[in-house]
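Here it is, the structure in full.
Note that one protein chain of the assembly has been removed; the remaining protein chains are unaltered in position.
This part shows chain A:
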(Lines give C-alpha, C1' and ligand atoms only; values in the text may rest on other atoms or scores of the structure.)
Protein backbone atom coordinates (compact mmCIF):
# COMPACT_ATOMS: atom_id res chain seq x y z
CA UNK A 1 0.00 0.00 0.00
CA UNK A 2 2.78 2.46 -0.80
CA UNK A 3 0.53 4.25 -3.31
CA UNK A 4 -2.12 4.98 -0.70
CA UNK A 5 -2.03 8.73 -1.44
CA UNK A 6 -2.88 8.14 -5.12
CA UNK A 7 -5.75 5.81 -4.24
CA UNK A 8 -7.21 8.24 -1.74
CA UNK A 9 -6.75 11.11 -4.21
CA UNK A 10 -8.65 9.30 -6.93
CA UNK A 11 -11.40 8.48 -4.45
CA UNK A 12 -11.51 12.14 -3.40
CA UNK A 13 -11.73 13.26 -7.03
CA UNK A 14 -14.60 10.87 -7.68
CA UNK A 15 -16.50 12.05 -4.60
CA UNK A 16 -15.89 15.71 -5.51
CA UNK A 17 -17.13 15.32 -9.08
CA UNK A 18 -20.15 13.21 -8.16
CA UNK A 19 -21.46 15.46 -5.40
CA UNK A 20 -20.44 18.51 -7.39
CA UNK A 21 -22.56 17.24 -10.26
CA UNK A 22 -25.63 16.13 -8.30
CA UNK A 23 -26.35 19.24 -6.30
CA UNK A 24 -25.84 21.87 -9.06
CA UNK A 25 -27.91 19.74 -11.45
CA UNK A 26 -30.71 19.64 -8.89
CA UNK A 27 -30.61 23.37 -8.28
CA UNK A 28 -30.30 24.23 -11.97
CA UNK A 29 -33.38 22.12 -12.60
CA UNK A 30 -35.28 24.06 -9.99
CA UNK A 31 -34.11 27.39 -11.40
CA UNK A 32 -35.10 26.44 -14.95
CA UNK A 33 -38.48 25.15 -13.77
CA UNK A 34 -39.16 28.43 -11.97
CA UNK A 35 -38.10 30.45 -15.01
CA UNK A 36 -40.32 28.35 -17.31
CA UNK A 37 -43.26 28.92 -15.02
CA UNK A 38 -42.61 32.66 -14.98
CA UNK A 39 -42.27 32.79 -18.79
CA UNK A 40 -45.50 30.83 -19.19
CA UNK A 41 -47.25 33.28 -16.93
CA UNK A 42 -45.69 36.41 -18.47
CA UNK A 43 -44.38 35.70 -21.98
CA UNK A 44 -43.58 39.40 -22.56
CA UNK A 45 -40.92 39.26 -19.82
CA UNK A 46 -39.11 36.35 -21.50
CA UNK A 47 -36.07 38.45 -22.48
CA UNK A 48 -35.31 39.71 -19.00
CA UNK A 49 -36.11 36.35 -17.44
CA UNK A 50 -33.86 34.35 -19.72
CA UNK A 51 -30.98 36.79 -19.30
CA UNK A 52 -31.24 36.59 -15.53
CA UNK A 53 -31.67 32.83 -15.80
CA UNK A 54 -28.45 32.49 -17.79
CA UNK A 55 -26.49 34.54 -15.29
CA UNK A 56 -27.96 32.57 -12.39
CA UNK A 57 -27.25 29.25 -14.09
CA UNK A 58 -23.67 30.34 -14.62
CA UNK A 59 -23.40 31.13 -10.92
CA UNK A 60 -24.77 27.71 -9.98
CA UNK A 61 -22.65 25.93 -12.52
CA UNK A 62 -19.54 27.56 -11.09
CA UNK A 63 -19.94 25.29 -8.07
CA UNK A 64 -19.76 22.22 -10.30
CA UNK A 65 -16.77 23.69 -12.12
CA UNK A 66 -15.02 24.31 -8.79
CA UNK A 67 -15.45 20.64 -7.95
CA UNK A 68 -14.14 19.62 -11.37
CA UNK A 69 -11.08 21.84 -11.03
CA UNK A 70 -10.46 20.42 -7.56
CA UNK A 71 -10.72 16.89 -8.92
CA UNK A 72 -8.28 17.69 -11.72
CA UNK A 73 -5.92 19.26 -9.21
CA UNK A 74 -6.07 16.07 -7.16
CA UNK A 75 -5.41 13.93 -10.23
CA UNK A 76 -2.79 15.98 -12.06
CA UNK A 77 -1.25 18.47 -9.64
CA UNK A 78 -1.42 16.62 -6.37
CA UNK A 79 0.82 18.41 -3.86
CA UNK A 80 1.54 15.21 -1.91
CA UNK A 81 2.74 12.92 -4.67
CA UNK A 82 5.57 15.12 -5.93
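Simple rule for what comes next: a residue touches a chain if its C-beta (ideal position, glycine included) is under 8 Å from a C-beta of that chain, and two chains touch if they have at least 3 such contacts; residues count from 1.
We take it that contacts and distances are computed from a predicted model.
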Expected UniProt protein name for the omitted chain (select from "ATP synthase subunit a", "BtrH N-terminal domain-containing protein", "Protein SCO1/2" or "Maltose/maltodextrin transport system permease protein MalG") would be "ATP synthase subunit a"
Consider the whole complex, including the chain that is not shown, and state which of A:6, A:28 or A:61 touches that chain.
A:61
Against the hidden chain, chain A presents residues 47-48, 51, 54-55, 58, 61-62, 65-66, 68-69, 72-73, 76-77
